[in-house]
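Just dropping this structure here.
What you see is the complex with one protein chain gone and the rest in place.
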Amino acid sequence: MPAALTVRGLRVRYGPVEALHGVDMAFPDGAVTALLGRNGAGRSTLLRTIAGLLPAAAGHLDWRGRDITGWTASERARAGLALIPDGHGVFGGLPVRDNLRVFAGTGPIDPALDAFPVLRQRLGQRAGTLSGGEQQMLAGARAILRPSRLLLLDELSQGLAPRVVAQLYEVVTALAAEHRTVVLVEQYAGEALRRADVAYVLRRGRVAFAGEPAELLAAGHPSVFD
Amino acid sequence: MSPRHVVPAATETPPGPDVLTAHGLVRHFGGLRAVDGVDLTVPPRQVTAVIGPNGAGKSTLFHCLAGAQRPDEGRIRFRGRDITRLPDHRRARLGIARTFQVVSVFPSLTVADNLRVGAENRAGASAAARLLGLPDAAGGRTRQAVERALELAELTDVADVPAGRLPTGTLRLVELGRALAADPSVLLLDEPASGLDDAETARMRALLRRLAGEGLAVLLVEHDMELVFGVADTVYVMAAGRVVASGTPDAVRDDPAARAAYLDPLAGDGEPAPGPGGS
């Protein structure tokens, strides 16, 4: 499996303090990678740096052979990197239909409506007035609509009923089968691990584990999380 | 830390009257009946959980109970008193504390002051003292309540840190601590485990068990089934604004209606389930 995105020696600083102390990772093409760690371990920082919302203090990001370290967030998004941020990644003031239109870019919005039929009845409603779970579904719709090559999903399952989570995971796994690269960042280690081909555990800004999900599941490895 | 009495209010009065009940609650949004005739009892010394698919009306029900929204029909009673039309802050002063789905702490205040706001505005202080900001007779009690709540929520280490500097996981606890500092008899929790990692969720579970054990009536709306089935005494399953099943966790787990509406990830796969589609 060739790597779609390679992270080399990535350091991210908030001023003089480092949040990531030299992280090396590779996200293989057409596979699901699980990125785990306790709250505050640096998972979101890593995702946001990859998406271009935070600058790297040192290190490189290679995206299919190109160094994208200096690119802006929207340049990366147009090159096929998509971050679905945690906590209702929707445009609250816009109707659901326009949310989907912005997400879809030039494409049609129907695939999202087929995946989440509830949204079809809400097309004219402002996204901010949807229930928490519906907003999360709408945010997840972006993963389906954007022809992104790399999907970064931050806490996808937050606030969602188990069935919707299962549905979203189905969609995500299907995407990976179409040679997309998927990175799952999750608090429920179990579900993400079961879906993943590769797993990383971050601990205090460093990679504490890199390998097969089965190793983590089998051994439990509680120590790598602390 | 040794278990102390956290809830004198609950132990001073007989447990029976402290119960929070809802009868025939209805709440519309336009043509949509988000809550459609719900009966619910939140008894003391128990954890009551409400689960259901997204859009089933759980949050609306929660808001009606907490006083942030008014039901269009139905009654809400607390200690035998009709509180249906009571605004949210008055319910809080009666001893019905709540937390929020999106954490609503006071970021500019320290953790201890967050809790103190909760403790100070509980009934007891006179309105004049409240407005003038004078220390009232309850001052000592406030300090005690804050300390106890800090301890319970395990926030003593961060008591003097402004809440705005803490990560989300801790903020959930700050919010819970603020609710506890008000010395409530009913605790309403809106997705308390959302944003918590596995270890934090486990601690939340232990804390909720302990609070119920000390006499509180706890209601939680939650998607984390592990937490719900690990902690609840009674589970209500909602779909399309109605309660489709209720009972002990074991009974609900085997209930066909509950499975169809929510629990079984394979039921209705690929097509909208009867519940969420219409809600």
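Per-chain numbering from 1; labels A and B assigned in written order.
We adopt the following convention: a contact is a pair of C-beta atoms (placed from the backbone, for glycine too) under 8 Å apart; a residue touches a chain by one contact, two chains touch by 3 or more.
Basically, contacts and distances are computed from a predicted model.
Write down which listed name, "Electron transfer flavoprotein subunit beta", "DNA replication and repair protein RecF", "Branched-chain amino acid transport system permease protein" or "NADH-quinone oxidoreductase subunit J", is the UniProt protein name of the chain that is not shown.
Missing chain, UniProt protein name: "Branched-chain amino acid transport system permease protein".
Name every displayed chain that the left-out chain is in contact with.
Among the chains that are shown, those touched by the missing chain are A, B.
Which is it among B:76, B:97, B:152 or B:212 that touches the chain not included here?
Answering carefully, the residue with contact to the hidden chain is B:97.
Hey, which of A:3, A:73, A:166 or A:208 is the one touching the hidden chain?
Of the candidates A:3, A:73, A:166 or A:208, A:73 is in touch with the missing chain.
Tell me which of A:51, A:165 or A:183 is the one touching the absent chain.
Of all options in A:51, A:165 or A:183, contact with the hidden chain holds for A:51.
Which residue among B:71, B:118 or B:241 touches the omitted chain?
B:118
So which bits of chain B touch the chain we can't see?
Missing-chain contacts on chain B: residues 66, 68, 87-90, 92-93, 97-100, 104-109, 113, 116-118, 120-123, 130-135, 154-155, 157-158, 161-171, 175, 178-179, 182, 199-200.
For chain A, which residues reach the chain that was dropped from this view?
13-17, 19, 38-40, 44-45, 48, 51-55, 72-74, 77-78, 82-83, 85, 89-94, 98-99, 101-103, 105-106, 142, 146, 204, 226
Here, only the chains that are shown with their structure count from here on.
Taking the mean of the C-alpha atoms as each chain's centre, how many Å separate chain A from chain B?
31
Would you mind writing out the residues of chain B in touch with chain A in their complex?
52-55, 59, 101-102, 167-169, 191, 194-201, 223-225, 262-265, 267-269, 271-273, 276-277, 279
Given the complex with chain B, which residues does chain A contribute to the contact?
Where chain A meets chain B, its residues are 38-40, 86-87, 117-118, 131-134, 136-137, 155, 158-164, 166-167, 187-189, 225.
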